[in-house]
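Every protein chain but one is kept in place in this view of the complex.
We just call them A and B in the order they show up, numbering each chain from 1.
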């Protein structure tokens, strides 16, 4: 092979990140007729978190890396725009937004901030949507969250959100969350269903889930910019198409995987609540201070917030138009 | 090309290069020759990242707690307590040496600390009692490996860190295997006592000891609280097992505890009448130090703190005991004691980091996949594979310190056996115990060197005298390997392993 791309994901082989990488590898290797080889390193073999791995992408010891928005927030704080609650209301909208110019805006910002070293290739999904789940009671509106101790990662935005909804944010490392739920150190968490079931949290009492879908679990796929730019145009195109195929795979995979997870949750006695449109509106209203906080406190926040909300409005209009034609 | 990393590393190690440098030089050199200069950055970054971990923080904390306890004169108390219990047997001081190690293991996470603390008191005492210095040093070294098997354990903190296991589960799983090693060693002493006519010793070393009012009071309260807690715990276990067979018993934990408190008091008062004054004081003086493992494990079990927090609590407890109860330390001693703990943890942390970078280059070479398919090609029977792996680990343990061995081999071997149906916690114990025993085998047996330094006996002669004890430890390794219940029962019963 003329080019060897070293790709790494910190998750495991059961994760949608891996599904995406397998699709990418297969496409790129065959479409380039062997000119590009893709080496996969799954887990923490090369690096263990966003700061480390993105530094590897910058210095070229890693070519491709997938981070969550939290993982990249230390250097590209504006990627947390994906964590802002209730801006995108469905997979269909999110997927259309992420395939459009919004991603290009974010790419330009990241290239500028990294002295042209780190290139955002595409944004897919990892784990569906974040929902509120707790050990205490059914949550139908923000009032029901009041006073609950909700586990968050150590990052400002999720903590601001939990606080805005009247609950109290409690940072707990992921491996300790099970015991913490069991012993009441925290009373709830905000995670995707596959993570919840993968960690057996219902066994620790996490039995109430509200499908409020407050954050899209975006997967940001980064690449060493020099590595990409040194390729001839036809191979660049192959890589670009490869990332398109990867994106589609990561859009589809969580939907398939979550079916069993939801069934298992309910079968284990879990209470799954879908909020009504009115209740969703109440959540959104309660979360509004977070938007202002984001625009005021995050570098590039205003710019990316505008880019996202405009993209969402555009996509919503297009989808409404398409729906009207489809229903005719 | 990269496949040479292990032989090159071993050559550097054998010529006497510090482990830290050998771990970095071997892969670095190969990457350079291979034209992969950009990956040397990966090596450096992982050295840093390997150390940058919250769970690892338990390492310096437990070392510090051990240093504070040691400075507080707690070693002597534990030895005297052990002697009061076992000194009168034939081979008395050899038994005392082993029992002290079991008790000391609850305060310290390192075999080296055990050897230097207990060895400096017990080896001279055994010599005076008529043992050969060689034998005394061998017993000390052999029993000190119990230190990192019974919690707290530096080795298990490292294992949990690289493999993403729960430290708490590993700690709990180590209790029975550690005691089992102790019992095995005592059996050897028993056999040798017959053959070589090993001497007995006095049960009470220094009669007429005094105990301060405060310490006596603290011991009085702690004994009752612990016994009541233990009884309440047993009661809770019975209640839950009744519930599983359909007899619901709903109990308030605090209420049960309060009921058992007077019962505990009555039991202890009964016991008090049957023992001598001297014996009673020696036992009371062991209460405060032996509370440490109970605080650590109790806190983790009830779920009020994580292992890292437990280690900080252990430091706080050691400080309180040393300053206020035993009054064995002053503020002036503090900097030197903390400095000592910081010095030894700094070198351990650097080695952990270097081992993580070494592991990264191992991954780049795809060696783990090759090794996994090679091992799985040997046999499909997990029992046979476990046998082979134990032999491999034993040989590795001779040359490599336990920490780096776990960091490099754990991620390769662990998944293979998990796939074959061995529980990850069970495999963790097999690997940790095996590599811990390696601390007492030449040429890289750290505790042999420490035992030699403490006793003034040659490493070679201790290495010969330790052979019967090592044989028993190998037997225990195989017992642990083929009877998972030995390690898994406590974590299962307490719900830390499903």
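The criterion applied here is as follows: a contact is a pair of C-beta atoms (placed from the backbone, for glycine too) under 8 Å apart; a residue touches a chain by one contact, two chains touch by 3 or more.
Going forward, contacts and distances are computed from a predicted model.
**Student:** Between "Fe-S cluster assembly protein SufB", "Dihydroorotase", "TRAP transporter small permease protein" or "Protein-methionine-sulfoxide reductase heme-binding subunit MsrQ", choose the name on the UniProt record of the chain that's been left out.
**Tutor:** "TRAP transporter small permease protein"
**Student:** May I ask you to name the displayed chains that the omitted chain touches in the full complex?
**Tutor:** When the entire complex is considered, the left-out chain reaches A, B.
**Student:** Kindly state which of the options A:75, A:111 or A:245 is in contact with the chain not pictured.
**Tutor:** Checking the options A:75, A:111 or A:245, the one contacting the hidden chain is A:75.
**Student:** Which of these touches the unseen chain: B:292, B:308 or B:455?
**Tutor:** Of these options, the touching residue for the absent chain is B:308.
**Student:** With the full complex in mind, choose from B:277, B:339 or B:373 the residue touching the hidden chain.
**Tutor:** Final answer for the missing-chain contact: B:339.
**Student:** From the list B:45, B:77, B:224 or B:359, pick the residue that touches the absent chain.
**Tutor:** Counting the whole complex, the residue in contact with the absent chain is B:45.
**Student:** Of A:28, A:46, A:93 or A:117, which sits in contact with the chain we cannot see?
**Tutor:** Touching the chain that is not displayed is residue A:117.
**Student:** Which listed residue (A:9, A:51 or A:120) would be found touching the missing chain in the intact complex?
**Tutor:** Once the missing chain is taken into account, the touching residue is A:51.
**Student:** List every residue of chain B that touches the chain not included in the displayed model.
**Tutor:** 12-21, 24-25, 28, 40-41, 43-45, 47-48, 51-54, 56-57, 60-61, 64, 112, 116, 120, 304-305, 308-309, 312-313, 315-316, 334-336, 338-347, 349-351, 401, 443-444, 446, 450, 453
**Student:** Touching residues of chain A against the unshown chain: what are they?
**Tutor:** Residues of chain A in touch with the missing chain: 51-52, 54-55, 58-59, 73-75, 77, 114-115, 117, 149, 154-155, 159, 168-173, 185.
Everything that follows uses one rule, which is that only the chains that are shown with their structure count from here on.
**Student:** Can you name the residues of chain A that touch chain B in the complex?
**Tutor:** Those residues of chain A that touch chain B are 41, 45-49, 52, 55-56, 59-62, 173, 175-176, 179-180, 182-183, 185, 200, 203.
**Student:** In their shared complex, at which residues does chain B touch chain A?
**Tutor:** Against chain A, the touching part of chain B is residues 38-39, 41-42, 45-46, 49, 54, 164, 166, 168, 302-304, 306, 359-360, 363-364, 411, 498.
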